[in-house]
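Here you go, one structure.
The complex appears here without one of its protein chains, the remainder shown in place.
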Amino acid sequence: MITLASDFGTPYPAAMKGVILERTEAQLIDVAHDFPRQDVRTAAFWLREVLPYFPPATHLVVVDPGVGTDRDAIVVRAGDHALVGPDNGVLVPASWRLADGGIETYVIDESALEPVVPAHAHSSNTFHGRDVFAPAAADVHEVGVDSLASLSFLEATDEYVDLRLPAATVDADRASGEVLVVDDFGNVITNVPGEFLENRSRLLANGEPVPVGETFAAVPAGDRLATVGSHGYVELDVNRGRGDDAFGLAVGDGVVLESPESSSGR
Amino acid sequence: MITLASDFGTPYPAAMKGVILERTEAQLIDVAHDFPRQDVRTAAFWLREVLPYFPPATHLVVVDPGVGTDRDAIVVRAGDHALVGPDNGVLVPASWRLADGGIETYVIDESALEPVVPAHAHSSNTFHGRDVFAPAAADVHEVGVDSLASLSFLEATDEYVDLRLPAATVDADRASGEVLVVDDFGNVITNVPGEFLENRSRLLANGEPVPVGETFAAVPAGDRLATVGSHGYVELDVNRGRGDDAFGLAVGDGVVLESPESSSGR
Partner (left out) sequence: MITLASDFGTPYPAAMKGVILERTEAQLIDVAHDFPRQDVRTAAFWLREVLPYFPPATHLVVVDPGVGTDRDAIVVRAGDHALVGPDNGVLVPASWRLADGGIETYVIDESALEPVVPAHAHSSNTFHGRDVFAPAAADVHEVGVDSLASLSFLEATDEYVDLRLPAATVDADRASGEVLVVDDFGNVITNVPGEFLENRSRLLANGEPVPVGETFAAVPAGDRLATVGSHGYVELDVNRGRGDDAFGLAVGDGVVLESPESSSGR
């Protein structure tokens, strides 16, 4: 099984699929091809949250603002999974989540890849998804994660671009974090662990009082709430509405959550 | 084969696919993940029109404005098909269409489902698609529709939320119905059976004269027409244009179709 994720929109992912299926029989599963353009951090977040639900697979990821620079192309082994993509950090949070026992990284030697040669093909400096990452992912899938060392185009390395999503600072009455991502529904996903909401029925979010609910339906349609989202983090949401609009929050904005009593003296 | 339909956008459907593929080998086919948000009736319409074209399959449907409330999760057996989703009526019109001989319904006991346990997973009150419906659909697919009773998490029931799409009132010269849905092309799909257009070359739609055509191409580009759409209903369309704009109609609006002569005396 090979999953595909990119910021390519359409129809570029189809060219990657053709390249893969020319080389190997595999079930292909799209994770998303509408990640925000060239937004490595947002893609890294979603991959970390989604890929652990898959059985062992090869994951092809192309969110690559540095295409054409000297950034490396890499393969990461994470447990029974392999991730293939640019060395810009986008693979790292998912890899750490997948691999309890650490990860192995390899640099792709593009010149050692068996080239992609369709009728009248043009090699490309701008579409490494099709010309580098897709063939590498197909070949990784074909040999399996236990035989990565047998691939002549891979060289083990300890150097890669690390990327860790920011952690919140949490104490008993106050959590200080930020917005990791806003999903398609407008739900504001913070990096504050959901445990902060335990035994609370309300809190202050950036100074404004908000009820805490176990589900969206804990408040009337159109009302705001704080809840533990499906990723285990505190989300600032609106039941049947958009939390980002209601709270005026976007990716990267700071979020301070406090017990109402803790700030009552202000 | 498992089909998937939701209003999730992206990348949430990928998490459902991972959960399914962790449990069972199945070909996965997307029906749509951009159904209008939390619009049970529109999703029910499309599923009724599309699912009968599939061979026997398990159909996972998540359009679920009541997630987190006490609404049930259900499985419907309809002929050789199984439908899995929330008990809000979204599965019902498709189920009746699929099953000439009636349907069987089961409530899902979530606590009896083998839990979804990826690395570092968080159980969720807000993403039942991933945590309840996807694993249930995988297990239904694995045992097959003839063995639903063998699944310990299913209990037969006769109670479910019924949903019937509204029917039009039709006599010889007049049909009174409503707009069921507007498709991506802007075609206005009514609930008036296509037979009403037989032997007519023109009619009044909400009082305005419109030619009747067998195909879009029966009128010049940009012109309005009434035709029998691919679902068998009267559609109010524009050749190479948008019918919803031209007719000023939206979902739920009333539509009265009359023979020109029948209203000539008014």
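First chain written, first letter: the chains are A and B, and each begins at residue 1.
In this text, a contact is a pair of C-beta atoms (placed from the backbone, for glycine too) under 8 Å apart; a residue touches a chain by one contact, two chains touch by 3 or more.
Source: prediction; values computed, not measured.
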Considering the complete complex, of B:50, B:170 or B:251, the missing chain is touched by B:50
Quick one: say which of A:14, A:112 or A:250 touches the chain that got left out.
A:14
Which parts of chain A face the unshown chain closely enough to count as touching?
8-12, 14-15, 17-19, 21-22, 27-28, 37-38, 65-69, 116, 118-122, 124-127, 130-131
Footprint left on chain B by the chain that the document does not show:
1, 3, 5, 27, 29-35, 46, 49-55, 79, 97-98, 100, 183-185, 194, 214-218, 227-232, 235, 240
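Criterion: only the chains that are shown with their structure count from here on.
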Distance in whole angstrom between the CA centres of chain A and chain B is 31
